[in-house]
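One protein chain is absent from this view; the other protein chains keep their places.
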Amino acid sequence: MKCSGKTLAFKILLYAGLILQASIWIAPVFTLLATSLKSKKDFYSGLGLFNMPSHIAWENYMAVLKKGNMLSYMKNDAIICLLKVPLGIFLEAMAAFSLTRLRLRHRTGIFIFFIIGMMLPMQVALVPISIVYKKLNLFNTYFGLFYVYVAFGLSFGIMVLRGFFISIPRELDEAAYIDGCSKMQVFTKIILPVSKPAIATLVISDFLATWNEYMLASIIITKDEMKTIPTGILNFVGQYSTDYGGLCAGVLISLLPVLTVYLVFQKYFVAGMAGAIKQ
Amino acid sequence: MKKLLCLALTMSMLVPCMSVKGEEAVKLTFWTHSGMRDSIDPLTENYLAEHPDIQIEVSYFGTDSIKDSLKVAASSETLPDLWFNWGGNLGGYYVKNDCTYDLTEYANTHGWDEKFNKGALNLCTLEGKLSGFPTSVNMMTMYYKKSVFERCGVEVPTTFEELEAACEKLKENGVVPFATAGLYGWHLMRIVEQLVENYAGASLHDELQQMNTSWDCEEVINAFAKYQEWCNKGYFPEGFITSNPDDTLMMLAMEEAAIYPEVQSFDNTVINNELDVEEYGWFAFPNGTGRVSSFGDMVQFNANLTDAQLASADDYLSYIFSNESANSEYGAHLAPTSRSDYRFPDAQPHAAEVFSYGSGSGSFTITDQAFPTEVADVLFSMQEALSTGEVTPEEAAKALEAAVQEYLALK
Partner (left out) sequence: MQSKHSEPAAILFLLPAGIIYVSAILFPIAYSLYLSLFTGSGINNWEFCGMQNYVKLLQDKVFLLSLRNSVIWMMLTLVFTTSFSLLLALILNRRFFGRTFFRGLFYFPTVIAMIAVAIIWRWIYHPNLGFINQFSKAVGLNFSQTWLSNPKSSLIACFVAAQWTAVGQPMILFLAGLQGISEDVIEAARIDGAKGLKLFFSITIPLLKNTFVVVLSTLMIGALKIFDIIVGLTDGGPNNASQVIASYMYSQTFEYSHWGYGASIACFMVLIMLIIIVPYVSFMARDT
């Protein structure tokens, strides 16, 4: 490996640029962390962001954990994600299978029909959905949230999976049919396993979208014990409006689960997104 | 995958069924603001322990989410049995659309005129109907930090001229006169409306608020011009137009700004933030009329309540929003100033003073409750546009009047 002056200069420049951007990227989290560790006294005495507080105010975190129902918010979010992500992807895959693999009239039209859902601003759905939900008694139920989340995920999921399924060689399923497989078997035993990369993409993006969704959750869920994290955060903003330490501690705690998932599965996040693109 | 699917489906189907409970008990759902949570949660628990025949389900919301959730619920007919709301046009919307129970008759037969003070009942009477259980009456005055006034050699102003002189002096000493913030508009409005009161006087201001006379008049223009002048002189904090009102107390406590418009709950907020309430003082904005702005909040009742529910709701709310509960160990976030027997805690020295001053000298409805939301928002936009010099006071007055006319035409 040759290392001329030019490439060395380039390397230094590269690292300088990356480190600069990295510090900008970390600054918001730093601000949040620094504020969450300040006591009320320190805060109101005008202690600067970069000064050490007189004592590290862990009590902000304790108060939030004790008072706020963070754990129950997380549990609800987790239940919804566990329901929505696998089931949603399964339904999307079935539709994509039908659109790419089975004899279907107007398949392009049907595909476009499904894609329109991506364009709908969620806000317009609020009133009609709540009218129907009232009739069916679906307010404050996991099923109620799950149902709309599946619906709003369909367009993107079908689009990604359809793109991926098209690139799977037809010889694969033809061979399976010759071996006597049914359509369902071809779908579950051949197509789904081959589509792992695309499914990984969807698992990630679905998980994030579901975990962080606010607008629908705030309307469908009104009981505190059924709330998810984003709606919980806003509760907090109302409750801790001038208690900055508590507010920042709460926001930070609310980020922990999703950040942990991200750190653990980071490799898959980066690799998984590749599935969205057919080359 | 299939098994998982079956499992998930069964699970999700079970959930709605599980929420069906006993039959006999009176059930109430209550949506309220999360700021009161630390008081209402334990008090409700106490109440339910003593009343096994009642089931109450309380849900908490932030300031904006309770407004939005109520709107959506109203239009899909899914309103709870009881909900916290502010007076004026915010609460009036539900009265106009026949969502609320008209409590006028109930109040007459149950002695509400003794239970509540008159101001509270007035603030909750919307469209001629008593539309809720009054929970508090709030009087808006100006708070200041004594040490800052002393350091800058400023006396508490008693006339408008003295106020302007005081501002000048504060500014010279490097202190921003007013601790306010313009995001969402309502905090800054607390000062702008005092300027309107100052120039228009009591009777004209009332007419203006009721939209009986044109906002495009000299008095309003003068008020806007003074506000714009104050903006240009730096009487408001840097970048205040998009600062969050939640951050204004900090400016006062840190002595960066001197005068802070707030209602009598100021003492409580200060104590909750571990600050010393004795370091602060208050004065009424010297506007010539002596009036302060006031607003009420209440718990509105669903129009479909049964008589049993109505009686239980009254009993429950009377327990939560009572002098005893507010002065109990959990009561810190409640101050039922609507109750005629309410006494402020001794730890809140200014609260009682401010409240009785406001009750005595008269008050006008706070502007964002007097105005419909769309008109209030135009006022807020004009506050912003005046501060940046995008519009002149004349243009701002015209724009506001146009919004009023548009609203009246729509109605």
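Here the chain labels run A and B in written order, and each chain numbers its own residues starting at 1.
Note that in this section a contact is a pair of C-beta atoms (placed from the backbone, for glycine too) under 8 Å apart; a residue touches a chain by one contact, two chains touch by 3 or more.
These numbers were taken from a predicted model, which means no experiment stands behind them.
Student: I'd like to know which visible chains would be in contact with the absent chain if the whole complex were considered.
Tutor: In the entire complex, chains touched by the missing one are A, B.
Student: Just to verify: which one of A:L65, A:A125 or A:C181 makes contact with the chain not shown?
Tutor: With A:L65, A:A125 or A:C181 as choices, the missing chain is touched by A:A125.
Student: Specify the residue from the set A:L37, A:A57, A:A95 or A:L192 that touches the hidden chain.
Tutor: Of the candidates A:L37, A:A57, A:A95 or A:L192, A:A95 is in touch with the missing chain.
Student: Just one of B:E57, B:D377 or B:E394 touches the chain that is missing; which is it?
Tutor: Once the missing chain is taken into account, the touching residue is B:D377.
Student: I'm checking contacts with the chain that's been left out. Which of A:S54, A:N137 or A:S167 qualifies?
Tutor: A:S167
Student: Go through chain A and note every residue touching the omitted chain.
Tutor: 11, 14, 17-18, 21-22, 25-32, 35, 48-50, 91-92, 94-95, 97-99, 102-108, 110-112, 114-121, 123-125, 127-129, 132, 147-148, 150-152, 154-155, 158-159, 162-163, 166-167, 183, 187, 208, 211-212, 214, 229-230, 233-234, 237, 247-248, 251, 254-255, 258-259, 261-263, 266, 269-270, 273-279
Student: Just checking the interface: what residues of chain B touch the absent partner chain?
Tutor: Listed in rising order, the touching residues are 67-68, 71-72, 74-75, 93, 96-99, 182-184, 237-244, 247, 250-251, 254, 256, 372-374, 377, 380-382, 384-385, 387-388, 390, 410.
Rule of thumb we're sticking to: only the chains that are shown with their structure count from here on.
Student: CA centre of chain A versus CA centre of chain B: separation in Å?
Tutor: Chain centroid spacing, chain A to chain B, equals 36 Å.
Student: Which positions of chain A touch chain B when the two form their complex?
Tutor: Within the complex, chain A contacts chain B at residues 40-41, 43-46, 67, 82-83, 86-87, 90, 126-127, 130-131, 133-134, 137-144, 146, 188, 192, 218-219, 222-224, 231, 234-239, 241-244.
Student: Can you list the residues on chain B that touch chain A in the complex?
Tutor: 1-2, 4-5, 8-9, 11-13, 15-16, 19, 31, 33-35, 37-38, 57-65, 68-69, 72-73, 75-78, 80, 246, 249-250, 253-256, 269, 272-275
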